[in-house]
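Missing here: one protein chain of the complex. Every other protein chain is in place.
And then chain A:
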Amino acid sequence: MEPAKIIEHSGGVIGVSWLLIALPLLGAAVLLLGGRKTDRFGHLLGVATAVASFVVGVLVFLQLLGFDPAERRRTVPLYDFIPGLTKMGLLVDPLSISFVLLITGVGSLIHIYSIGYMAHDPNRRRFFAYLNLFVAAMLLLVLADNYIGLYVGWEGVGLASYLLIGFWQHKPSAATAAKKAFIVNRVGDFGLAIAIFTIFTAFNTVSFAGVMESGAHPSQGTLTAIGLLLLLGACGKSAQLPLQSWLLDAMEGPTPVSALIHAATMVTAGVYLVTRSGAMFFPEGSTAAIAVTIVGVATLLAGAIIGTAKDDIKKALAGSTMSQIGYMMLAAGVGPAGYAFAIAHLITHGFFKADMFLGAGSVMHAMNDEVDMRKYGGLRKVMPITFATFLIGYLAIIGFPLLSGYFTKDGIIESAMEHNATLGWLAVLGAGITGFYMSRLVFMTFFGQKRWEADAHPHESPAVMTWPLIILSVGSIFLGGFLILGNRFMTFLAPAVGRPEHLPSFHPFSVAGLVTLALVAAGAALAWFKYGAAEVPVTAPRGSFLTTFARRDLYGDALNEALFMRPGQWLTRLAVFFDNRGIDGLVNGIAAGIGGTSGRLRRVQTGFVRSYALSIFVGAAILVGAWFVVGNL
């Protein structure tokens, strides 16, 4: 089934869906412009705008449900954005509303959690301002009905991400990580910008509706180029290979930021971009779609391998995020059969990964901001709520039967298997590694011996932090089954992204599903023997070559350094040399030459009248002589 036509809409809640973006943007503006005067209530205003946006989102969703499925793609014109190029409008359809509910819903919970987490930070108001700015930009990204609006949101979330990674800018590591994230994202944004230029050249429009209904038939090469450039953009924002290196360093930001931006929402923007452009630029079996699946599989394995070796709890979770987004990319590359699973996994992942990141934040909060899991251990008794919610998130991500991750990840593996068996089995392998590294994380943190620092006095976090955890863990239990069973989500999403002719049916005991479960169980058992039952050394052992390989992020940074940074430095040094010696030499040389010559020449001005008279005489004689010569020719 093809995606439905986009129709213009006015009136109702959908007619004012710009409120979704305006509310958090207003919050950010008040908090940033209001300065210290708003310190006292800044966090409350931040939460209020996020929650209000969520309420509007729910109302928009309910109104959308009232329409016939074929008429559920509504565009709300706002104003003439760039005259002659594009109008600005909001596209409210099943795909964007799914994102809206995830962003505002999980976003609101994380806002609430941050009240407790950032309680002792002197800059809490600024933090909430940036969070609101992020929510507004992210909503613009998913709601814009044209590529340029999307690009504005895309850059907006990049800015918010930069500001929030570097929120504790007094730490040099945080400042560097923020710069790294921004610069690596520039590479991806470059791809997206060129893609949009190419789209405009090929279709003479940049709106989704215009591209979909355009009569233009650009060459296959153009379409593939656009697809690959869009994929480059998606790789940058979603931390996919080869632009994955920034995500692990992005963990320098406060933990709620890692949960909201670098796990649940912003990093999934790449999946949104691929899904949104899917019907046009990533048709099933095209080069671009194959590239998407390959990037997805490579990243899901790379992220999982990195996750196995990290001792920093947040970096282990970041590796896991990369890996899970790899799954989503894989599904998005499969085509209409995979879109629903990609977005469903994106939503459930938003819940259980935010749950675990906030849980990790709760643990860090209790352990004096210690992030080294080797200094945790035995925390399940002192932090029962954090432990229980984390355990649910953990079971959901490894795909424990009947929890959210089980349904969505299984759907991805099944659709990949049907698409290409090799990709499918690699995804199964990734699930097995997930079972290992997530179990390792849980065992090292909550089980085993206490390996705490002497001054650590862990305690359960306050209610304002535990309630969001509880709500997120409830979502982590039920959401997957609710979305996948009976193809509920695929049917809902079909008007926006299309769906295969034959709806897939859910097989609880397929071969791939059973092998996945067996591998996950094996991974968990291995983790139990190595990190649960056995003693975990407080200082990390040197480990084998493979451990070092994973610890060093698969030498991704080393590769970037050797391939780009060092040649870049040589280039700048060459440019500096050329500038100093070449250009400056030329300019300064000419000036010095003229200065020196005139310095000598002015010695002619002796002040003696008779020598002037002599020069006049000689000059006159030469003139007369020349006149004679010329006259006689």
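Observations on the model:
Note that a contact is a pair of C-beta atoms (placed from the backbone, for glycine too) under 8 Å apart; a residue touches a chain by one contact, two chains touch by 3 or more; residues count from 1.
Throughout what follows, contacts and distances are computed from a predicted model.
UniProt lists the omitted chain of the complex under the protein name "NADH-quinone oxidoreductase subunit K" (options: "Quinol oxidase polypeptide I", "NADH-quinone oxidoreductase subunit K", "Acyl carrier protein" or "Septum site-determining protein MinD"). Touch with the chain omitted from the figure is made, among A:His120, A:His457, A:Arg542 or A:Arg603, by A:Arg603.
Per the touch definition above, the residue from A:Ala119, A:Ala421, A:Ala613 or A:Ala626 contacting the chain not shown is A:Ala613. What chain A contributes to its contact with the hidden chain is residues 602-603, 605-610, 613-614, 617.
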